[in-house]
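Here the complex is missing one protein chain, while the rest keep their positions.
Each chain carries a letter (A and B) given by its place in the written order, and its residues are counted from 1.
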Amino acid sequence: MELLVSQIINGLTNTSILFLVAVGLVVIFGLLDVVNMAHGEFIMFGAYSAVVCVNTLHLPFVIAVMAAALFTALVGSVVERFIIRRLYGKVAETLLGTFALSYIFQQFVRSVFGPEDQLMALPIEATLNFGNVVVPVYNLVLMFVSVMILIGSLLLLVKTKFGMRLRANVQNRTMVQCLGINSSRIDNLTFSYGCALAGIAGALIAPVKSVTPDMGMTYIVDSFLVVVLGGLNSIFGSFMGAFVVGESATVMAGYMSEITAKLLIFIVIIVVIRFRPQGLFFSKDKR
Amino acid sequence: MYLELKNLTVDFNGFLAVHDVNMGIEKGETRVIIGPNGAGKTTIIDMITGKTKPTKGQILLNGEDIAGKDSYDISNSYGIGRKFQGPNVFDEMSVYENLEVALCGHTSLWSAFTYRRTPEIYRQLNEILEQIDLTEQREMLPRFLSHGQRQWLEMGMILAQNPDIITLDEPAAGMTDDETFKTGEMIKSIMKDKTVIVVEHDMDFIKQIAKTVTVLNQGEILAEGTYDEVSHNAEVIRVYLKSDDEEEEA
Partner (left out) sequence: MKNMKLILGNLTIDKYIALIIFIGLLILPLVSSRYGVQIFGKYITYTILALGLDILWGSTGLMNLGFAIFFGLGSYIFGISMAIQKGLPAFMSFGGITTLPWFYVPLQNPIAAAALSVVIPAIVALILGYFVFKSKIKGVFYSIITLAFVALFELFITNQQIYTGGASGVNGIPTGLMTLRAFGSKISIVTWYYIAFATLIGVYFFCLWLNHSRFGKIIHSIRDNEMRVQFFGYNPAVFKIAVFVISAAIAGLAGLLYVPMSSFVSIENSGVAFSTMIIIWLAVGGRGNLTGAMAGALLVSFLQNILSGYFGGMWQVVLGVGLIFIVMVLPKGLIGSLIEWQYMHRVHKKKNMKHVSDGAPAQKVEV
């Protein structure tokens, strides 16, 4: 029983991490119809930015997270401007283009920092004790930030003028352009925003996970698992997906290997979509 | 009654695209459905051909309910064919191959591997090519055909499919007057032994082909009768005039 309780609490941490790494992917796909295969590398960039800020420049962790967001947004903006912009609407081509980017980014980081794991201290060492269950405060920070990002992203889309233009841009590009709004600029900002989310995720997981040039691969798998369950274009769906995958994988991992648990979840997902395709892909498919 | 729509209703998230529609169509009849934009004409075709599932109601074919079945099943087992609005053909295959894909009785996986071009098939397809006036263009890719020719090609594909009931969604859309007339004659001559359901806007064209006309407005049946009855119905005139005004405003 105690194992179960502690696993459930650990599951919440994993849920937060899963959501953080998946949300950027979902934003970019949901709004731009681009599956960003370099998403994992943007997470990796975020993690390395944080490592450089904290370990080399001795900046506070909060600044490091912001720097990571800024850096990845900048890279994302450049990538969108010169590559992605020419490939909108072509699914295979965007997949291939972002594949290519992930190769380049990985090798770039490997040649600068080497292949070894970059260590980074936990920014908050304190822990909370609930009975016999010990929860690091940093895990609570992760949960808090992921909920903030969920709410923030939803509000950004629904409440702000930018969000309104963004949604209008998704629905009717030509009309938006006729209204004198620069839709290319909106695309660029959207892509940068998605990349910044990946950067934040990378910075936040840097202290608790290993930071290597090929770390992106691990997270892209998790993100896709979440996304398969929650829907590729629904932010809230991906939160639910993260919750289901995070909790069940962690709870089951108490009794079997985590990988077997994930494989089981995948099989369940595949079987379930046969009977409830609507329930899993929350949003209707486009085109 | 051959094909019967009973209390058919579609609810798109609170918007009643089709509301409580009842319609009976006899075997061999050519029925035209008209109505202003958004009246629910295409949605009715969508339901008959299995693209959209009705929220409520039945579609009875010889007494059997086919509502909500998959479109391939409806085409295969119940012999209902469909021509889309705007030509919907395979642009990367020749005219002849387009007809070949549509050919009836070879839709199973097994026959996809065992299919042979028999003399009988040649004869059948050549006949269709003549009917749709594309014999000369049989080896061309459809993307090099004119708009009207592409429409006829799709019509020919429906003929090759050889369904019992043919649904045509605005077959004359975007055609010149001559082409429209030719299309009307085509429908009349080649489909006279079939049940045909046509959705159309063009009044001259309707006059040319229709025996019974059903008028839809805002998802409901407004009037039903012969062309003359309907075209003199005061309410129909009102709805059509109103919608014309709106179109001009927009």
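One rule holds in what follows: a contact is a pair of C-beta atoms (placed from the backbone, for glycine too) under 8 Å apart; a residue touches a chain by one contact, two chains touch by 3 or more.
Owing to the predicted nature of the structure, the values given are computational and were not obtained by experimental measurement.
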Going by the touch rule at the top, give the shown chains the omitted chain contacts.
A, B
Which is it among A:127, A:160, A:182 or A:257 that touches the chain not included here?
A:257
Full-complex contact with the absent chain, from B:30, B:43 or B:137:
B:137
Please identify which residue in B:30, B:43 or B:161 touches the non-displayed chain.
B:161
Sole residue of B:75, B:180, B:214 or B:231 that reaches the chain not shown, by the stated touch rule
B:75
On chain A, residues whose C-beta touches the chain left out of the figure:
29, 35, 83, 86-87, 90-93, 95-97, 99-104, 106-108, 110-111, 217, 220-221, 224-225, 227-228, 232, 257, 259-260, 262-263, 266, 270-271, 273-274, 277, 281, 285, 287
If the hidden chain were put back, which residues of chain B would touch it?
49, 51, 70-73, 75-76, 81-82, 84, 88-94, 97, 100-102, 104, 106-107, 109, 111-113, 115, 136-137, 139-141, 144, 157, 161
